[in-house]
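One protein chain is absent from this view; the other protein chains keep their places.
As written, the chains take the letters A and B, and residue 1 is the first residue of each chain.
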Amino acid sequence: MTGHLRAILLGAAVGVAMATGPAWAATVKVGVIGPFSGPFATAGQTFKQAVEVYQAMHGDSAGGNKIEFVYKDLDQANPAQSKALAQELIVKEKVQYLAGFFFTPDALAVAPLMDEAKVPCVIFNAATSAITEKSPLYVRTSFTLWQATVPLAQHVYKTGVRKVVTAVSDYGPGIDGEAAFKTTFEKAGGQVVDSIRMPLKSTDFAPFMQRIRDSGAEAIYAFLPAGPTTLAFTKAFADNGLKDKIKFFGPGDITQEPDLPALGDAAVGITTAFHYSRAHDSDLNRTFVAKHKEKFGNADTVTFTSVGAYDGTHLIYRMVEATGGKPDGAKAVEAVKGLSWESPRGPLTLDPDSRTVVQNIYLRVTERVNGALQNTEKETFAAQPDYGYKLGK
Amino acid sequence: MQTVLGIAIDGVAYGMILFIISVGLSVTLGLMRVVNLAHGAFAMVGGYLASFAAQSLGLPFEAAAAGAILLTVALALPLERLLYHRIYGSANELAQVLLTIGLTFVVVAGINYLFGPTLKRIPLPDYMEGVVNLGPKAIPTHRAFVIAVGIAAIAGLWWLLERTDFGVKLRAAVDDPAMAAALGIRTERLYAATFALGVGLAALGGILGAELLPLEPYYAIRYIVLFLAVVAVGGAGSVFGSAGAALALGIIDTAGKYLIPDFGEFFFYAAMILILFRWPNGFFQRRPA
Partner (left out) sequence: MNPHLRDAAGAALLAAAGLAAFWLFPEDLGLLTRIAATALYVLSLDLVLGYCGVATLGQAALFGTGAYAAGIAAVHLVAEPMVLLAVGGVAGGLMALATGALILHAHGLTLLMLTIAVTQIAHEVANKARWITGGSDGLSGIAPDPVLGLFRFDLYGRTSYLFALAVLVVGLLVAQRIVRSPFGLACRGVREDALRVAALGGSPRRTLIGMYTISGVFAGVAGALTAVSTGIVGLDSLSFSWSAEALVMLVLGGAGRLYGAIIGTLAFMAIHHILAATDPFHWMLFIGLFLMGVVLFAPGGISAAIERAAGRLRRAGARA
């Protein structure tokens, strides 16, 4: 073969390679909706920080496609506004994925848009089981109230407690938590003597504390959305002299790390069940926390919403790889079903059925270590699925 | 019986906090005929200044509180001269509502800019920490303190308005400004002094109530309806009316939340509607606000 012919063939081969190779290095946009202002701004901040930490650790592209995150502020549970923001993200910003969502109502509202535009949604936080039932394109990397509460209720029974009062905020996740605890605890043989549902807006918990005291329970299961309301509730519990009389149990929202300094000694001794503690003893977690400190000066805000966002970003990267950066919602979700990976919180697997991660739930007690408060993991309940998915159907 | 006592005490404590914050609004509305929707903003500013003084400057509670109240009043007085002055008089109701809503928005934005969106606490002095045992019922010491301050405020205000020269002149100036001025009463100074009193009380309420109504930038907007309700139900301008309304609403709200927590939010507003039907001008008011 003459050198001339070889050069032509080589040139042709290169030409063909260039034409069919990753010529589509277009940016994939992800729209993140979360609270970046208002009372829950810390949670939104953790979303953003965790995404940036993931990018610092794994680069900002997947499979040759650059991934760009667009953030929209939604400071409270407002489903109409959530839908409006999502519509704008899909139509104007042309995002291929939606992500974020601190509150359940906000996550639920975007289901029709997801289905019409075939855009998957990665839930960084919202914890009501029913969300993933509303569309096959939801995936969730946070937790659900059922997932955390079932092992907790079983544990409470094992400690010898027989009478419990539940006090939850009157909205989706709260009702889930109450149902999860009641079902599990009563199945084990215990008794839920009173179920109190508190209005979401409550600031004065004195009447509820009175009711808790009057219920004659040995222990309380409480759930409120992480942030100002939880703080007020836990303080009121201590201030009304209930701390020494009634054991305090709940999902880890009530002792999230950013609130611990403000709670102070009122938090010591509270037993929670949750999927993530900043004090989790693993190398990956230590790196995760250290990276936060390096990028942002301190790691004071690192909490469960951080890992929710971190692992959500991991899923987004895998989905972009699987679709080659092209918009194909169904293919993306199919590709990550059953995916297993190591997270700063422990091992995760995305359940192909409920599309919520199956993960370890840890039993923790809040205690002071070296002067600072932390949630120390005492026991592990391995590979807990979302028990609340498609209940009774 | 124990429960009834418990609810009563909790209701009184909640009511007293509402009273302390709201009585300033009753004063400005009733005595100066200004619908001051920015009242919550003044309470909030007082709370934030006290929190800053106590936490960042390390001042003891009493000094922080006193300083915050004085500073809030000092900040508010120029506003009275520049803004409120232009909209006195009951013909200007809508203008007052809108001006003060606008002012509230500005204060909310400013507080958020200066202090950030997270909750601020005011560290309590030792004598307010802990729990006070009133027989079978334990309430936080802080709330007992608030009840005491509330009673002192009621007594003090009554004495000020009914038994002092200042009170007499103020009531005269409100009843008939032209006549009062003709008699040599310096109405402008009186208004300024009354405004200062109203703002000072708001700031005090914001500081003492911070345990119950947490300090965050939206505070001014979130709770203004509560304060307005107390004033409307009690009758603008009446100290006893405000006290009565605050206690009534506080007890009804607490009792409702105890008995049927699910429907807790209804009781306050249902009570307000029913009371306003029976007494359209409030408990103690003869003429409309």
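By definition in this document, a contact is a pair of C-beta atoms (placed from the backbone, for glycine too) under 8 Å apart; a residue touches a chain by one contact, two chains touch by 3 or more.
Keep in mind the model is a prediction, meaning the values are calculated, not measured.
Although one chain is not drawn, the whole complex shows that of B:L103, B:L119, B:V239 or B:A255 it is B:L103 that touches it.
When the full complex is taken into account, the listed residue touching the unshown chain is A:T104, out of A:T104, A:N125, A:T271 or A:S343. Between the chain not shown and the residues A:V91, A:A330 or A:A372, the one that touches is A:V91. The chain not shown here is touched by just one of A:P151, A:G172, A:P207 or A:P258, and that residue is A:G172. Considering the complete assembly, subunit A touches the hidden chain via residues 37-38, 72-73, 75, 77-81, 83-84, 87-88, 90-92, 104-105, 108-109, 111-113, 116-117, 170-172, 200.
Residues 29, 35, 83, 86-87, 90, 93-95, 97-99, 101-110, 112-113, 217, 221, 225, 228-229, 231-233, 236, 262-263, 265-266, 269-270, 272-273, 276, 280-282, 288-289 of subunit B touch the missing chain (whole complex, contact as defined above).
Just so we're on the same page, only the chains that are shown with their structure count from here on.
Separating the centre of subunit A from that of subunit B, both taken as means of CA atoms, is a distance of 40 Å. The touching residues of subunit A, when paired with subunit B in their complex, are 37-39, 41-42, 170, 196-199, 201-204, 206-208, 210-211, 213-214, 228, 231-232, 235, 239-241, 262. By the touch criterion stated above, subunit B contacts subunit A in their complex at residues 3, 6-7, 10, 13-14, 112, 117-119, 121, 131, 138-140, 142, 211-214, 216-218, 253-258, 261-262, 264-265.
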